[in-house]
Structure formats: C-alpha cells, structure tokens
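Part of the complex only, each chain left as placed.
To keep things simple, chains are lettered A and B as they appear, and every chain counts its residues starting from 1.
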Amino acid sequence: MNWPHKDLIAIQDLKPEEIGHILDMASSFKEISKRDIKKVPTLRGKTVVLLFYEASTRTRLSFEIAAKRLSADTTALSASGSSFSKGETIMDAAYNVMAMSPDCIVIRYPYAGIPKKMADLLPCSVINAGDGYNEHPTQALLDMYSMKERFGTLKGLNVAIVGDIMHSRVARSNVYGLKKMGASISLVAPKTLLPPRVETWGAQVLTEFDPVIPHADVIMMLRVQKERLHDRFFPDEREYSFFYGLSKRRVDMMKKDAVIMHPGPMNRGVEITCDAAESARSIILDQVENGVAIRMTLLYLSMGGTSNVD
Amino acid sequence: MNWPHKDLIAIQDLKPEEIGHILDMASSFKEISKRDIKKVPTLRGKTVVLLFYEASTRTRLSFEIAAKRLSADTTALSASGSSFSKGETIMDAAYNVMAMSPDCIVIRYPYAGIPKKMADLLPCSVINAGDGYNEHPTQALLDMYSMKERFGTLKGLNVAIVGDIMHSRVARSNVYGLKKMGASISLVAPKTLLPPRVETWGAQVLTEFDPVIPHADVIMMLRVQKERLHDRFFPDEREYSFFYGLSKRRVDMMKKDAVIMHPGPMNRGVEITCDAAESARSIILDQVENGVAIRMTLLYLSMGGTSNVD
C-alpha cells in the first residue's frame, strides 16, 4: 500500500483499509522492541520535533522511544521553558520550528484544531498527539490494535466506553475508529458528562453501567479528570465510583473472555479499583506496549517510508 | 582557513575575514538540512552540553538540531530542574559540567560576562547563546548571513535597527558585526530605550522612525519585552506601536528591494503588525532557517573540525 497521508490528525480522516494497514504493519514494528538491539536504521537522518503543550508521560515517552528505535533524531519542546511563555502565537512557533527543517512534528495541544492547522500549513508531517477534546488518533489506533490482538478482529466486537465522554478525545477517536471497523459501541456516562448531540455518534448511549457489562467484549474505562470535580459535573468521587467505577463486583459480571482497557493514567479507587486494574482481564499495559509499535508505524508511514523494515 | 578560536563569545572578538569565513562555510552546512538524510558524521562522539538559564525556543532548538545533524551527542540543562536552584554558583556548575568532558558548552545566561568567564577558565569550547544585555553573536551571524544571502554583500548596506536598543543583545551584536563588514547602521528608539553613550557605537541614532524608512535596505525590528512596560520605559503598547511599530503604512514606504527582519519571538500588534510580519519583504523565517546552518558552522569550527563536510 502506498501511504497517501502526510499527516495523522484524526481517525475521521482514515479509511477502514488504511486503519487495517496500520494495524497490520504495527506487528512487525512491535517485534523490533523485543530484540536485543532495539533499533533499525529506517529513519536515520530524520528530525522529529515533539511539541507538548500539555503534561504527558506516556505519550511523549512513547513517541520519543518510537522515533529513536527507528534511528530518527528527536528534540522535545514543552510549553514551560519555551518562548511560548513570551506571548508568541502557536502558529508563529510552528513556522519557526518548520524553518529548522524537521521531517515530522508531533503536537499535543490543549485546544482543538491546532494540529489540523499545522498540517495544512506546514510541508512536514504532523502527527496529532491529542488536541483538546477533539481527537487522539494514535491512542485509538493502539487501542484498536490491542483489541484486534486479543480478539483477532474488530468486526462485531461489543465495546463499552465508560466515563467522561464529553471531555474525552480518547472516546471520540475510538468511536470514530471502531465504527469504521465494524464494532458496536456503548457509551456509558452520567448525563452531565455526555456531550451535546451524542445521539448522532452512532453508538448506544446509556446512563447506567451494569446493563452493558454482560454483553461487552471490551470495557474501556476513561480517566476521571479531577479538575472536573470542581466544575460540579458529579457530586463526589465516591458517588462516581459507586455508579461508574469498575469494581470487583462488576468485573465478575463480565463475559468469559472480555477485557479491561484504560488509556491511563489511572485514578485507582475512582474510575477503577485495584482489583479491576490488576485483574487477569486487564490489557492496560498491552495498550502501552502497543503504543510504541503504533507510533513507530505512524512515524514511518508519515515520513514516506518505503524501504523495508529490517 | 585555520580557525583560531576555541570559543565564540562576542562578535567583538572576530575579524572581518573570520566573519566572512563563517558566512561562506554556512552555505555548505545549510545544504545538509535540505537533504533527505539530514545528517553527517562530522562530530560523531562529541558531547555538546546546552546550558540554558533563560527560556528559549528557537535558539535552544536550533543548536540542538544543528548538533544532532552533525552527529554530536547533546544533553540539555535548564535552570529549573537542576541543582542551580539549590544555590550552587554558576561557575561551580560549569566546572562540574566540565569534569564530564564535554567538547562544547553552549550557554545562555541572564547576566553579561558569564560565557566569557567560562571560555577563559574551561578547556572545552564555549559558545555564547546570549548573555544578558551584552551579546548574542550567533544571532548576529545568522542575521548577517540572511542579509548577505539576499543582497550579495554587507558592504554599503543601510540597516535600520528599531526598538529597545538599550536592553538588546541582538542589537549590540549586530552593530558590532555590521560595522566590521562595512554596513551603515541607523538605530531608532525612544530616548528612554537608548543606552548611555550610544553615540560611541558608530551608528546614526534617531528617535523618529519614518525618516529612515525610505533609505533602509534592511529594517530589523526588535522585540518589545513586555516586562519593560512595567518599568515605564514607554507609556503603553499602543503608543509604542504608533511611533515605533512596523505597520503597513511604513512597509509601503520601504525601498523596492528592502527586507524586514525580526529575531523573534514577535509580539504581533506591538512592534510589528501582521501585515508587516507576513509581507513578501519579510525574511524572518529565513533567519530561523539560517540559524541552524550558522550554528552547525560554529559547532564545527569551535570543536576544531578540519575534515571535509560531506
């Protein structure tokens, strides 16, 4: 397959066969991280700039390790310690970075739309590492990879996404991707955390958790952003946990082969108990491992890789 | 030319033919960043430590990318997250870094004179990435490169530098360099932002902007440091902008081939309007691009490179 995209901004932009191609390729990239020498020369001499305007452990580290395993040079800029604190606009910053001839910019930004704007205006590849409440496409791809790895296919899977749907770019990207790949989605959240017009998303929407559990192949718990508490979206952590937390009682109600996912970082005791997080059903760390493989794949494809991965 | 300097601390230290040599070499380094594989083995096995005691996007990134494209290893220390917050002196920190056998230290420091002191006391190369209100020699070199690229020569060019001359290391380094290379300089600023004894700098000094515009080949706008506002150097941003900002009206008064420069980051709407920043006369992003080439050149020369650049 000749990869047609310079950028990865949104799952919305990908055709089902393109998602399938990414998931297929990721398997060979995953194997590289299991070698004794975890490095291939594929992207030698390429410059990847990581622009992270929000705190991040996993995603920044995952991209950085992915790029280095492909022999690219990486350099990271975070919002603190940069001129962005001096009042420069994000697009001026982007043009400045572009002037240094990067091959790829990986951007996380607190508001929606900036990665798309960069992709449109800059000649280099741009990969969206999460923009506001909009999309987090590499997360959805690693989630889909993890499901497919477990179940062989995404077609016909029943996936329940539980928690703060309204503010979750992870939920949005997964809904878009899973629908394209033929999965059925249930969204579970208190009414205050459901976005407007959620009924147009093509998913079943519920405000009660228990009824979906026995039918779900995958239960994906979303992080409770503690700052939402202050915005009074729900009464308190304990009540949230009681109604929407994944507890041992709920894990025991799950289908025989059903799995538990979480994009991290987890609030243990809020949206997920320790029992659930550490149960044999949890594939939460597989998600993280697969994240490196997915990001290697996307860096490779976006920068026009055509040579064989060796 | 056998490069005689271990360090680059000040444009003041360079002879005109040395500046000319740097500008000439930078062209071949610039070409590397246009390749598909943007990397040469020139500085393999060299250690470059970036000590940045002030926020910086462009300069830190530019040096880091420059070093990596020459295959040097880089490691960055910023003031936050280091022991410098524990009360260690800057020179103790410098000796400590030196004990780890770096080949080059790139230093940005909020007060004048520290890079010079390091260069005098440490056996490794030291490159000044900006020290207080003193000098920012790599900025001046990239500015001169950008002018020469456009006009073929610096000799006889009319360069107007406009804004906060008093606190600008960019202005100082450019004045020193441009004079050596035979350009004529006009400094334009409100009286409160002119340094003492500016009349000894060998430049024309004006407090009005409009009269210099029709004669300038280059108009270099300086950033308004917002913190100066609090020190009451000028009444407010709007008044500053009216008297000293580069607006469409002023752009239209410029000579046919004259260009606009700015060291970044820009305060759009203060010292430069969007019209001016994005006009076809602007070579602001060329400056950034040339910055990588200039820094590759200086890293190469300072570390005693004699092999051919390939």
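The rule is short, and it goes like this: a residue touches a chain if its C-beta (ideal position, glycine included) is under 8 Å from a C-beta of that chain, and two chains touch if they have at least 3 such contacts.
None of the values given here were measured: they were computed from a predicted structure.
**Student:** Taking the 2 displayed chains as a starting point, can you state how many identical chains form the whole complex?
**Tutor:** Total copies of the sequence across the whole complex: 3.
Everything that follows uses one rule, which is that only the chains that are shown with their structure count from here on.
**Student:** Nearest whole angstrom, what separates the Cα centre of subunit A from the Cα centre of subunit B?
**Tutor:** 39
**Student:** Would you pull the subunit B residues touching subunit A in the complex into a rising list?
**Tutor:** Of all residues in subunit B, those touching subunit A are 33-39, 52, 55-58, 61-62, 64-65, 68-69, 78, 80, 226, 264-268, 285-286, 288-289, 291-292.
**Student:** What residues on subunit A touch subunit B, complex-wise?
**Tutor:** 44-47, 49, 73, 75, 77, 80-89, 92-93, 95-103
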